[in-house]
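One protein chain omitted, others in place.
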């Protein structure tokens, strides 16, 4: 998949990736920032508009393709992974991005989500996780916290939230990263990393729905608490966080624990390795979360692996090398007889 | 959910749980043994036939309910978890078992499978994993090894197999155990453990399909290689295996490795703890497999946790305590006016 | 709850200005999604109902949660007709439009009667506002509104002036604009402010007294503005309607549907297990039921529509009243599982709140295009009963009937409503629930045959017993493979298969209605019969009555039981020269009628995401009487897609 323009050498600006469609998200919605960073990254990488396709399901987040001046497909609820898979099978040359929400990807679309990751189709997935159903006006989603009061759960949700990262890693994700709508630089970095990955790259973006779930991520955005609650993952570096970089994560009896750096031997700290062959450590990170732990942000996992459409296409090549199909021969088959 | 008979005190034999239906699996199919062990366990625990329900999807394995003289529902492909969930919501008093296959549970039914586990509905799931679609005569399944040649993949499957255990643990499984059709004692033990668990208990059973995927588990059944390839998990015990119990599993740089006990300090060995609050270690076990590792058998995880239908029902109780619903009052509502 | 005395309410402002009495009037509030038009409309409606008018409402909101302020996409409207005679629709044309911004004016002006009143918020017509709405020039000046009675009111300024002393922030004061507009409207039509004042106090009084005060001030300012300024030369009043005596409430279709379900469970002495995946416009049913847990209602928000119906089937198997509700796309997903419920012959109620299709279509708009999906949308010969509600309050009874049929016949029953019924409201003479018929359900407790329990041994209505787990001695197994009759065992026997296919068909074909299967307006013979179904009842009935007053020989037969069709229908159709079938689709009921009775029924079809106006029906009847059938036939042609 080539993402460099084939047809032009003119340098494109972020605004060149915008359509004439008026953006119809609520004022203040976190989606705006994600759209902006995406356009920036497109420009920075000079993505070929003609060869780029944004595929989405249904939800506020899934309106995304209308706002990108590339090819786009706003499909049906939960099915974007299937459309993206078919598109890549037919057209491995395209640069395919998928946009989905926590309901679209993990509720109705959970199975396709799991299987596209398992197959490692070469697409980039942006999962807008606002922990709510936005478009249908505020019911809890699979990522909503237990006990959450919503339109459909006036007495609180009885369900245990799911961690997209855990599911993805269990399905064999070759790339998983996490960022948040308002942290524009970090988001931009993560999007670039996803663009560079070959295979399914899942980016979970914490996104604020200021109408139906406002403040879901205050602990990660609030000036005061932000740095105490965020663990920025850096390849090869020990896991340290806190405003004063005074806390770290170490393993104790196979479970992570927060330790005070003053009293800890730095060598005991976990070292982040996104290339770790075994997904277990990344899985361990996926279980860490507020309030017991800081939320890991950045690239959890990025490993190389065969890509589905390559393997499929290789079979065509191999078969064709033994001789391109002859239609007449096929229709004729082995056993025939003549009638005079 | 009471599983002791309410209506009778006569002791039941395994044969009492058999129906008059002739069993229609292929001669030699691993399903026969599973059926036998299940009936034994029913008898041993004196399960009340009237209060026990077997729900299944579609597949050879899903024929199971017809052969159990309890209530049964042979539903549609992949949807058994949804039927079982509704049944438990309506009837928390019932003892509900679900029977499914690797295709039924992980292909078409993957999403429901994930969600029923996430909700921790109090059902027992028997997943017959023969790594093939049996009933449709031999296409590869999501658990089939990459490169597998089947009717639908004459040049080998291009897909990367999924580990049911990994997915289940990622979804928050409170109980996961693994056994194999021919190891009847072990299977019986595991089924008993599942019966005793409150919440979703997933039992993955390696099952041989002698027609379309014969010998898939030879490495675990073959007299010679069996003990070298099997790691029996025992609560609180170090992970040791091998005919001579001469090998163990230890962690090195956060990944498991096989070590020779002669040269290893026993304290370095991993100690199995099915009660570990953090699912990460169980997840680590779920990644271990032939040929690099012995296959862990037994109870990976068994932790207590709120049960979905309890939480739902508690809301009804709480609401009702504030006053049982008055139909006339509801129909009347707040704002009314009189027309004389 | 306020009571009304016999003498008509004299509008307080009536002393200053001439008061015209109207039989009925229609007002529409239109503004930005953020302008609180739905609330203003609702309050105006409640007030009108309380003063004794008959009312009918039509809220109309955008698909976006909150499209950018000032844009056409963001316009939210609420129309209400209030009347001294009984009415059946929210009104065709609008007598008075309240437009809070240019976008609202642009999207709604077409519906205003010539000479109608147009109240605009003058403060929101700055060039930038006009641009957002796509106006080149200012419509308030360029003569666009000639022929209307334009009334420009600086609502922003007046509102802030009114509430400035409350000390409330500018933003919050601005939020009171809708109350000013409401107050003004109340004055115009002589509506008391009391009910709204009560509402404001109930809502903010205690928690946010300042907000309450600001809203009250704005409301009163609006009222007084009408009374004091010279902008209005006259005032109107709509006397109370002669409705049957009794206690009334206002009700929407979704509320009625949910209440009907709870009532059904109650009447059957059963628990209701409602399983659903949110989807517009059906979600409110889930929301309502989730708030009624003290009725023992169990609600399950499933991971998708398939899980929802699966859980409902599981609940029914367990002996509860399983139900699943959705809209068109969700119903499409349930198709395979409906087949399972048909094969296992379990009671199940499916609710389809129809919306604009195909595919995602027009999620917030109304349509009637899921009828043939309801009847034919499954593999194999897979019959289910289908009922359609005719009005918002009829949803209550239709829901009870659906559960009655489902349990009495051990079959899935589809209940069709639509976005118009779901969100529209009307006054409802509150029923005495003690008078509602009980739903009799018997679960067998002992074997029904010498050879043991036979799960598919049928009664004279071809219905099998509903035996539930937990019953000793009745252990049995069901599933989706063809069943042997009587024993319920799996059977591949050809004779049995044919027998079962015909038995399942006959069971449905012979259903006896438990409610009215058709609603007649007028005599059962004549020139034109207008045959309708579902949410078009109001418009068709109103049109039919109007035409009858003109002496036209027309009757209306509104079908509530779509499958099986009403017994008498075939014969009834033959008593008329013409049969016209108005539908908000390309002719779905019509295909059923033509096929079944070989009657050359013509279609009057509208697929705009909007309900019929009374005039559209009237014109249709006139056309068919004038022999203008070929025009309609074009429509018919398209209807069949071939």
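Remarks
By written order: A, B and C. Residues from 1 in each chain.
The working rule: a contact is a pair of C-beta atoms (placed from the backbone, for glycine too) under 8 Å apart; a residue touches a chain by one contact, two chains touch by 3 or more.
Everything numeric here is computed off the predicted structure, so don't read it as measured data.
One of C:178, C:280 or C:591 touches the chain omitted from the figure, and that residue is C:591. In the complete complex, the residue from A:84, A:180, A:269 or A:307 that touches the missing chain is A:84.
Contact with the chain that does not appear here is found for just one residue of B:134, B:164, B:256 or B:279, B:134.
On the side of chain C, the interface with the absent chain consists of residues 62-63, 73, 327-329, 331-333, 335-336, 339-340, 342-343, 354, 356-365, 367, 369-370, 372-373, 375-383, 479-482, 492, 494-495, 497-498, 501-502, 504-506, 508-509, 563-565, 585-586, 591-592, 594-596, 598-600, 606-610, 637-642, using the contact rule stated above.
The missing chain lies against chain A, touching residues 7-8, 19, 21, 49-51, 53-55, 58, 65-66, 68-76, 79, 81-91, 93-94, 111-112, 115, 312-313, 315-316, 318-320, 322-325, 327-328, 330-333, 335-340.
One chain is missing from the display, and on chain B it is touched by residues 22-27, 58, 60, 76-78, 107-108, 110, 133-137, 139-140, 142, 151-155, 211.
By definition in this document, only the chains that are shown with their structure count from here on.
Looking at which of A-C and B-C shares more C-beta pairs in contact, the answer is the pair B-C. One inter-chain figure worth recording: chain A and chain B are separated by 30 Å, centre to centre, where each centre is the mean of the chain's CA atoms. If you average the CA atoms of chain A and of chain C, the two centres end up 40 Å from each other. Chain B and chain C have Cα centroids lying 45 Å from one another. Listed for chain C are residues 293, 303-304, each touching two or more other chains. In chain A, the residues that touch at least two other chains are 108, 110, 142, 155.
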